[in-house]
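With one protein chain held back, the other chains of the complex are shown just where they sit.
For reference, chains read A and B in written order, and residue numbers begin at 1 within each chain.
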Amino acid sequence: MKTLIEITDLTYKYRSGGGNAVTALNGVTMQVYRGEILAITGQNGSGKSTLARHFNALLTPGSGEVIVDGLSVNDKKNTAAIRRIVGMVFQNPDNQLVSSVVEEDVAFGPENLGLPQAEIVKRVDWALKSLDLEAYRYRSPNSLSEGQKQLVAIAGVLAMKPKCIVLDEPTAHLDPKGKREVLENVQRLNRDEGITTVLLTHSMNEVVHCDRMIIMDQGLIKLTGAPRELFAQAEQIKALGLDLPAAAQLAYGLKLKGLTLPGNILTIEELVASLCQLP
Amino acid sequence: MELTKNITLGVYLPGKSFIHRLDPRTKIIASGIIVILLLMIRSYQAYGAVFIFLAAAVIIAGIPPGYAFSGFKPMLPVLTFMWIFQLFLYSSPDAEVIFSWWIFTATDAGFHMGTLITLRVIFLFGITTLLTLTTSMVSLTDGLESLLSPLKAIGLPTQELVMTMVIALRFVLILAEELDKIVKAQMARGVAFDRGNFIQKTKKIFPVFLPLFISAFKRAEELIIAMEARSYTGGKHRTKMKTLHIGRVDLAAILIMLIFSALIIFLILTVNPTI
Partner (left out) sequence: MPIAVKDLCFSYKQGTPFEKKVLHNISLDIEDGEFVGIIGPTQSGKTTLAQHFNALLLPQSGSVTVNGLITSDPQADLISLRLQVGYVFQNPDYQLFAQTVGEDIAFGPQNQQLRKSEVTERVTTAMKQVGLDFDTFCQRDIYALSGGQKRRTAIAGVLACKPKILILDDVTAGLDPRGREEILAVIRDLHQKQKITIIYISNSMDEAAELAERIIVINRGQKQLDEPVREVFKKPEQLRSIGLEIPEVINVIEKLQERGYVIPSIPLTLEEAIDLLTTAYAQREVKR
């Protein structure tokens, strides 16, 4: 079975402060494939966080269906099983770390699963090693950089051995170095451990490294495809209030000025290579 | 302006001292015993003994004494108010009047009552601070959970209660840091927190709380979702990575506590209460 998460015609409404019902998702149909890195992007308020919170049953559908690894989110009995399959990392590490000791925090998830003590220790060792955090094992998260804190949050999810990790804007508040640390580790876990990854982000430079991307707007999926295909449609992307990756944007501008460049440049390296081939 | 500087309650100061190495249960029970003793003490002599005991503990734990005391600074106005309140309100028939002015009369009984009650609050605060300074939040919870576990039999959600306490304590520091930012944001827009009389100052404090509470609720909400996403469903099926052990240091500590308690009880029984 190729599909890990299957979403059909999902709608979700929530009550605003004034008591009005606001439609956050308005008929979303999509899939997350096993082993891929999928980027979900869109402006703030486009519904991407609401969508992602259905992936591990933090929200249940207003209408429509969400099937995770054969289990329906609509059925409350599946909730515990689904949360073992799909782990979630949030934007602000300070608001998701429970413990004041790194290893204790990583153990929090496995402890909740009711695993035997020896297995918890094994998993904590493994998760800390996978993310190169062993040196900080007994430290307080408060003494770490923001990027390292976010890695601790990822380790805490990893220790639950999920098939899929959903990251909700994990780099939004990080500095460039922290961003790089987090992204490189996410990519490595996907490659080495085969963990299906869903990355919610505003940064198009991050999207470039994903296998597939979904662009959302006003509770709907507007575009789906490989980043290279979608970024070739510069006007459409801009109309949805998003940027192109820097290299693609530069290539687009140069083409408008009459330079003949290929239509699907994504990275700096590609742009430089194409520029060098110009007559 | 540094608001968090003087907060010592809920802060953990890592170390390897005798007191740090104790099983959290030993420390919690010892603190509990001292609290009970404090509530029974009515003489300066007994307070002196507790003071010597706590001072020794602070030194053994390697806590800089100046830092241990700095936690009292923010409490000074409240303590002073409490003392004055008792000074004028409490009296006994055979009390000697120290001075009187208008409708206020201060007696020696009021003076002693105020002093003893203030001392009691200071010591209660001191023992709690000592406990949190030498015990990490994590082992504090483990200890509490283990101590409270018999209550599970009567249907008390002990694990949930303990988790709530840990998070509340953890938020003390986070909220203090946040308060610092909010106060600075208001100062940056012309609020003079250090000017004006008591009422004017109090009035200025109110706008600070709105953003503080909103932020606290937001954080709490996010934390709950994050905990839920990590399969937290309360204490029921939880297991633990670490188990607690009573060791030799604990036996030594228990012995010391027994001797100390005997001494205090002896003082309570033999020395005439000041009040």
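Everything below uses one rule, namely that a contact is a pair of C-beta atoms (placed from the backbone, for glycine too) under 8 Å apart; a residue touches a chain by one contact, two chains touch by 3 or more.
Because the structure is a prediction, the values reported are computed rather than measured.
**Q** Sort through B:I28, B:A46, B:I63 or B:L267 and give me the one touching the missing partner chain.
**A** B:I63
**Q** Please give every residue of chain A in contact with the chain that is not shown.
**A** Against the left-out chain, chain A lists 16-18, 43-45, 91, 145-146, 169, 172-178, 202, 205, 241-243, 246-247, 249-250, 253-254, 257-259, 268-269, 271-272, 275-276, 278.
**Q** For chain B, enumerate the residues touching the unshown chain of the complex.
**A** Output for chain B: 1-2, 4-5, 11, 13, 63-64, 66-67, 70, 178, 181-182, 184-192, 195, 207-208, 210-211, 214-215, 218.
The criterion applied here is as follows: only the chains that are shown with their structure count from here on.
**Q** Which of the residues in chain A come into contact with chain B in the complex?
**A** Per the stated touch rule, the residues are 53, 56, 58, 80, 83-84, 87-88, 90, 92, 94-96, 98-101, 103-104, 107-117, 120-121, 124, 140, 156-157, 160.
**Q** Residues of chain B touching chain A in their complex?
**A** Listed in rising order, the residues are 12, 136-138, 167, 170, 174, 219, 222-223, 225-233, 237-243.
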